[in-house]
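A protein chain is absent from this complex, but the other protein chains hold their places.
Labels A, B and C are assigned to the chains in the order they are written; within every chain, residues are numbered from 1.
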Amino acid sequence: MTMKKLKWGMIGGGEGSQIGPAHRLGAGLDGVFEFSAGALDHRPDYGIDYGQRLGLGDRAYGGWEEMLEAEKKRDDRVDLVTVATPNATHFEITKAFLENGFHVLCEKPMTMTIEEGEDIVEIAKKTGNICAVNYGYTGYSLVRHMRAMIARGDIGKVRLVNAEFAHGHHADATDADNPRVRWRYDPAQAGVSAQFADCGIHALHMASFVTGQEVEKLSADTVSCIDVRTLEDDAMVNFRMDGGAVGRLWTSSIAIGRQHGLGIQVFGETGGLRWSQEHPNQLYYMPLGERLQVIERGEANLSPEADRTSRVTIGHAEGMPLAFANIYADLAEAISARKESRIMDSAANLYPRAEDGLRSMAAVFAVAQSGKEDGKWMDARPPMFR
Amino acid sequence: MTMKKLKWGMIGGGEGSQIGPAHRLGAGLDGVFEFSAGALDHRPDYGIDYGQRLGLGDRAYGGWEEMLEAEKKRDDRVDLVTVATPNATHFEITKAFLENGFHVLCEKPMTMTIEEGEDIVEIAKKTGNICAVNYGYTGYSLVRHMRAMIARGDIGKVRLVNAEFAHGHHADATDADNPRVRWRYDPAQAGVSAQFADCGIHALHMASFVTGQEVEKLSADTVSCIDVRTLEDDAMVNFRMDGGAVGRLWTSSIAIGRQHGLGIQVFGETGGLRWSQEHPNQLYYMPLGERLQVIERGEANLSPEADRTSRVTIGHAEGMPLAFANIYADLAEAISARKESRIMDSAANLYPRAEDGLRSMAAVFAVAQSGKEDGKWMDARPPMFR
Amino acid sequence: MTMKKLKWGMIGGGEGSQIGPAHRLGAGLDGVFEFSAGALDHRPDYGIDYGQRLGLGDRAYGGWEEMLEAEKKRDDRVDLVTVATPNATHFEITKAFLENGFHVLCEKPMTMTIEEGEDIVEIAKKTGNICAVNYGYTGYSLVRHMRAMIARGDIGKVRLVNAEFAHGHHADATDADNPRVRWRYDPAQAGVSAQFADCGIHALHMASFVTGQEVEKLSADTVSCIDVRTLEDDAMVNFRMDGGAVGRLWTSSIAIGRQHGLGIQVFGETGGLRWSQEHPNQLYYMPLGERLQVIERGEANLSPEADRTSRVTIGHAEGMPLAFANIYADLAEAISARKESRIMDSAANLYPRAEDGLRSMAAVFAVAQSGKEDGKWMDARPPMFR
Partner (left out) sequence: MTMKKLKWGMIGGGEGSQIGPAHRLGAGLDGVFEFSAGALDHRPDYGIDYGQRLGLGDRAYGGWEEMLEAEKKRDDRVDLVTVATPNATHFEITKAFLENGFHVLCEKPMTMTIEEGEDIVEIAKKTGNICAVNYGYTGYSLVRHMRAMIARGDIGKVRLVNAEFAHGHHADATDADNPRVRWRYDPAQAGVSAQFADCGIHALHMASFVTGQEVEKLSADTVSCIDVRTLEDDAMVNFRMDGGAVGRLWTSSIAIGRQHGLGIQVFGETGGLRWSQEHPNQLYYMPLGERLQVIERGEANLSPEADRTSRVTIGHAEGMPLAFANIYADLAEAISARKESRIMDSAANLYPRAEDGLRSMAAVFAVAQSGKEDGKWMDARPPMFR
């Protein structure tokens, strides 16, 4: 299958940024997106200079407004804009690009408030433009396969999901005042939640992604293990989903000895599944009453969703850049299908959307509020979806 | 060091019982306890017959009352009685033996109510007899070492404990009516809690054992994933400990794909530890800012507590029967020291006690109540210790 | 099933010995063997003192000859004698006890020469007494199951076995002169081979045990990685078996980072199997064209050989002392069956025999010779079995 090259632009992700390189790897991997424009840094001159070094030429802009103005006038305007700036700027930038006819992939968390989230959902709906949210871990081939297995009934009705995203990278009290760490636990900069909003929502979204169920209500126990922190560095969240599943989610940034710590276990009436981001090429499956089996990425006869997202032969590790690339591949297919006025490949129709970003926001506020109220159960749905 | 042989008796643990063989393995392993008397079955004739086949001769009794009467008259009366009968009978039997001058090792849960638990604690105190409770997993050499490391400050002040005991052995809805499974989820027979009272308390006790802290309050989310059940088959418990540690505990019997599922992670200010019952001969340790290390059972220069409980050379697996044996070895030392009017080896003074059994009971009721009240935080301490 | 208690005696295994405690654990575990007599130390007084402390009374002897004389006159003479002395004494002691009507369990290597091995085989045959050899790792439940699976055809005709016993405990050159290490690499004391004779033969015997095939010829590459050593500390052995299987075996004592390192992989026409001593409760199985499965010790519907040797419920680790205990359980059954003039349980008829000890001797000499002759292929069979 041929695919016409698409043009891609980026806001944020400047030199030295954490997530910028992963986006460039992911978007570039298949050679479908051409990196064509960007406003990469909050310092205009740095952004332009870096953009030029990355080959953007005069489409290396000093700021996102400038980029928006310039790009919307071009015939060869970018087909997709990734927003990888700090959280507080996502809403404004995403909104502006959507309203001006661009498809957007926004980093998580999509917005800072539920209201902003609802706005984005409505703008996306109204304009018809794609607004995807980068829950990039859902791009892993075996996460896709997990979803497909559950959807086709391999483990029966889902009873319980147990998700984790617990690492130890903010465990050093002597480093807690380091500005690169401190802002995350400061409500003035980070909003109502730290660790849950940063990592927990990945795990919560994954719970929805693989089960095909949405979170309805939740109860949270949030704590700050390091004194100087206002926001939580550890949280346990219990939740209930609209298909009847019970949920449990642990997230932490003080779990010394754990490097990343994203993982998920799903238990249904007739089987159980287990997957972990640090070893993403194996999926553990036990059909009720049988033995634990190891499903390998790339093995024969998996689901179309798994096949589409598997790029090298079995036994060879695939990693996180390929998971990101799969999100971009979904978007390339979605955008191309629109351009070509055809129905998109349903196995690609799995990129997380504005609705998911909004739901995460609602969950963040519910967690923060429940945490303050001794674990009171809260409606976790955005008002819009109640 | 020589040790005079001690005499050991058993109530329950009849032919075909689940836990009986593990006790006989554990008690017999070091050749210190001689299996000398027993009332092994609720059916007198079966119990006598089986006891005789196990070599008890005329000290194979038809019932525990008969055994108590006979043994207390003997000069060579048993030094220790293990109570391994169904839960509802523990209190009565344990009480009777303690009051008549016997040391007792009671299976968990020690009693059915908090009041009974407080009674046992007081009787033990009053009589001066040992009342141990079989949280046998604390006998593992590396669990002992974990405790020693934390006590000596290897991970600094403990911030958070995350314990699990989640398996999948009651996940089959079509088997839920099987009498061997059903009674566990029936309040008439099992009391106020099923999975937490059966497995959760092992994990909760282990959290206390390794941190040296006691649980003060807790909040629980309990669910029955299978319709016909009244009591919970899955629970998440958040708790707080008296040394300031935050706790999280997940227990389940519907987690298909997990065979046993007892494990514990402890995170302190300067390090993290992780251990799992299914691979008990490795303890994972990360000092803050360094690398994950693998501590092996039997390696040189571990703590006295680890050395005492390690029986074969490094690299050879030790399993659960040896963990049980370590509890018995503690008791042998405790009893011998009393007989010999000497101070016992402090590294052996680690067997779980009536106080621990009582605390578990208080936790069981707190979990059950919190579960009913939407996770309301409950005092988890027995009234006696408030 | 009742079993009349059997009486057990031991030569060697004195205080502080390496393997003595494991034998006492293993023999005592089921309560079938009563530890009744012993000549435990090469220093008569130490042996008597220690034996008395272990409860042997006047059956604690100063030497094996004395023990033999005394025991053979008793009506209640020991039913089984374990020989756990240094290698060079095995032959003489084993021979003497066999010839005087005792059953013997001899530590490996059974003898120092092939001729001695053939002698033992013939004496055992002539006298009709049991002469077992302690390849104790074959007692693991899942090793038994592996054998059963292969025997019943679960992996088809065996093509290739790959066995390893490679650890790093003699890797420290600065410790190589330590007398406790040095003798092992000194031909005057250790014979023609060090690491292969000490560890390699366990792996080689296991290859035969699980496949049911015997080694016919072999080629070895032996090296001493530490200068002061004369004998090998690392060897690779290629071999061929009488059922057509190809074999590969690596043994090392300089493999830093490996704690024990015994493991085996077997590949047949229709499946593959993998097991490792350090995690002995899982057996990995892949039927051709299907997925890797995890077989758990203690799971339902395994072979009779596995069931018989599994003692605690699934998910609980069993370790090396239980593997040894299984060898003793085999012997208890074999001896009891003889006493009771009945056919023994065929699932217990798996203890390694004098023939196996002899075959190992032949392999040791073949390895040593091949190592000297640049890997020349050598007949690995004892002359008796050619």
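What we mean here is this: a residue touches a chain if its C-beta (ideal position, glycine included) is under 8 Å from a C-beta of that chain, and two chains touch if they have at least 3 such contacts.
Predicted model only: the values in this text are computed from it and were never measured.
Of the listed positions A:G38, A:G191, A:G247 or A:G261, the one in contact with the omitted chain in the full complex is A:G261.
When the whole complex is considered, the residue among A:T85, A:Q195, A:T251 or A:Q277 that touches the unshown chain is A:Q277. Contact with the chain that does not appear here is found for just one residue of C:E71, C:E118, C:D198 or C:D234, C:D234. Although one chain is not drawn, the whole complex shows that of C:R182, C:R248 or C:R338 it is C:R248 that touches it.
Interface residues of subunit A facing the missing partner chain: 1-2, 5, 18, 21-22, 24-25, 28-31, 35, 53-55, 167, 259-261, 277-281, 296, 311-322. Touching residues on subunit B toward the chain that is not drawn are 291-296, 299. By the touch definition given at the top, subunit C reaches the unshown chain through residues 155, 159-160, 162, 166, 168, 171-173, 219, 221, 223, 225, 234, 236, 238, 246, 248, 250, 252, 254-258, 265, 267-269, 271-274, 284-286, 288-289, 292, 374-377.
Please note the rule applied: only the chains that are shown with their structure count from here on.
Put simply, the C-alpha centre of subunit A and that of subunit B have 43 angstrom between them.
Separating the centre of subunit B from that of subunit C, both taken as means of CA atoms, is a distance of 35 Å.
For this pair, subunit A with subunit C, the centres built from the Cα atoms lie 55 Å apart. The set of subunit A residues that touch two or more partner chains comprises 292.
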